[in-house]
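Pasting a structure here, questions to come.
Other chains of the complex are left out, but the ones given are in their true place.
Letters A, B, C and D name the chains as they come in the text, with residue numbers starting at 1 for each one.
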């Protein structure tokens, strides 16, 4: 797995998932935004930095009743518990719940443990239980919707750190996962650095455009900057703003 | 209908729907959490006590146009209006809207009336109209999503206090309905007392575990407490905290 | 297109979408509430006036990859960009996204431009990107859910100001679009004045009823006012409150 | 319940559900076709007469595990079994399965018993088990899709012959239920006779139009017959064909 360097991590903290999706789209990657997954904390501060980290995955399959009594958690090697204790600090914990939020993917105790272990955040395409508590934690968590039933009701934890699907997106271990107030995007590990660079450039331009539009300028010729004067104005703006 | 005693009611106000779901799961009841139903007030105080009460039900079927002109409400015996005036104080009013939120299940005037009558809360697997007003009321209300069209558009109120389905859960009159910030769970009347007791015990343990995890302890051997030292620590914690 | 007069506009700013749906229902129009579309700003002030304006529409069809490279936006005549610059001030910009929120309908720069141009609001039955920024703008915006991927991923902008479907509702250019904290309703242009009048009357009555219900009165005979004494009390209330 | 007379029954055997839907639409009834319900026998003879009978209903709610062990069927009063033995000959047995086909509504033995008792047909908005056997029976059966799990898995039989919803349609006991190769329509009891008459007239006209179109005539002025000559031709056709 190519390691996520700290410069790239910092850049990815400061760009939006929307901008990242466009940078990926330009490279033919049209399907990297995790569908129908939202911050658990619906009052999230819009100025908060993004969740950024390499994907560490957990795969669920449907639960069969005889294999999933409440006693399975007495096994320290149970994959859900083992995954929580082995996810590397700085990584994002991503769960393939087959888009099924009718039972929980995890609850506040496990999420708190991940937070304390220095994990960067957690994502499921199912739902979390104890979601009001999770929403209060200073820790990024993303799911489809709250779900109180224990995961054993419908989910059997199986594999740790294998390629999975999450919200219709392929997640390969080590891919860089970025979350903001809008949702979560998966950046393939191989291109994370160049995508971060490009997205940072795009963000500068978008901030410039936003300023101009707020000042009353038309988007025609400005966004994109097909008009030469707007390209000059942007160059001046960059100098003036040190970006 | 076994009557809900006040001790059980108080216990159920202080435990989470997630904990209740696990207690029910242990008894083979895997399907008691009402699916895809959420607090109308999305800024609900996470410290607020739960909604707790015995289920009082209203059943809707699809509306046929000729039977549902606006004038039907002139009939004082119309089941929706009659149900609102006859729901016992302390009960939870639960509507079977067939999971259809394309028209409203009820609006703010009826919900206000229920509140004034001392009803404990209201739940529908459809949607409420006047939802911004309902969100402001000091009264628990749960639905799928806001829906402005009058209920006559798609719903015919039919039966009062019969067994119904709500969000894929069986709701029998007198079942104990509990709602928190996560959603709503239905506890069969017959086992409400024992479930309340067990959930209170579980909550003490979960609070203990949360403290330890916040303090940096691993979940292995702690959650569940397969390690003897953790069981001893929990016993000490209970004594120290009077729980 | 019948022009929306300012008296009607003011009335429509002060009534709820729920009340409008009932007034439309009385005229046999049962399907004017845009389904599953919500304010982008989930912390919207419930006292804020409604979004009101005549519909100005944009139609999307599915995007074909070869017709939708990122370079299409260099064309000043691209329908999405052209629509943003030609939507009349005071109108509501309504997008037919075929209920598909897997890619964005538009982002914050275009929405900001609409705001600066004096447009009254924007509605899509898909999703917006940059939704956290849009939520902060003093501008009404309604969508299904946030969606970061660029619209080119799935949407081809095609037609400007033609009749469309939005959230299963027919939207004809010039129809009056009203949005509150609950959602968005479409009032046919031809009957906008009479609907506004009737809804204002209904709102007075509902406010009266709400007061009485808050004061402890039963809804029977009051809502609707089949009891003569309630009709008299309402008349007195109107005089006392100047409504 | 107004009794279905044999003349009306015979007429309804000979007209299509499509024609009936149009006759109902003319009276403002837009929602009488049971959605997403199909003949179990996918090789049904298109010339077979329609299923026609008065609705006899069975209502299911979600099954709770402790109330639905396999042993419940030892009770002769179990509503599913009792309903099968009490449905009147000539009636159509209609089940409200909440559109849930993940477990069966009934199986071939019960369906065979209904057939032998002279019942006119069976409809569920869920699925049947033993569907290959049911498809072979000379008995009309309609469902959403095959479903092998026993009904106890998800369905609790509750009420017999009450108003229900089936495939989003209101079904009142005694309504006239008509099924052809396309699906099932519910005709309110009160207007069954006049709808049957009108549909028979419409069918004669449609047969005439089909003949003309097969002979190469344009539909303009013919369907509907706004052209006087086509009305004359139809009158002549009726005389010639004795209809």
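Here, a residue touches a chain if its C-beta (ideal position, glycine included) is under 8 Å from a C-beta of that chain, and two chains touch if they have at least 3 such contacts.
This structure is a prediction, so every number in the text was calculated from the model and none was measured.
Of the identical protein chains in this complex, 4 are displayed in place, while the full assembly in this structure file contains 6 copies of the same sequence.
Keep this in mind: only the chains that are shown with their structure count from here on.
Both chain B and chain D are touched by no common chain.
Taking the mean of C-alpha positions as each chain's centre, the chain lying farthest from the centre of chain D is A. Chains compared, chain B against chain C: the Cα-based superposition rotates one onto the other by 120 degrees, nearest 5. Chain D has its Cα centroid 39 Å from the Cα centroid of chain C. Between the CA-based centres of chain A and chain D the separation comes to 49 Å, rounded to the whole angstrom. Centre-to-centre spacing of chain A and chain C amounts to 31 Å, using the average Cα coordinate of each chain. In chain A, the positions touching at least two other chains are 42-43. A complete list of chain pairs in contact reads A-B, A-C, B-C, B-D. Only residues 16-18, 20-22, 25-26, 30, 33, 35-36, 38, 42-43, 46, 180-183, 185, 206, 209-210, 213-214, 216, 218-221, 223-224, 226 of chain B touch chain A when the two sit together in their complex. Chain B contributes residues 42-43, 70, 73-74, 76, 81, 84-85, 102, 104, 107-110, 112-113, 116, 129-133, 135-136, 145-150, 152-153 to its touches with chain C in the complex.
Residue ranges of chain B in contact with chain D, taken from their complex: 27-32, 61-67, 98, 100, 156, 158-159, 162-165, 168-170, 172, 188.
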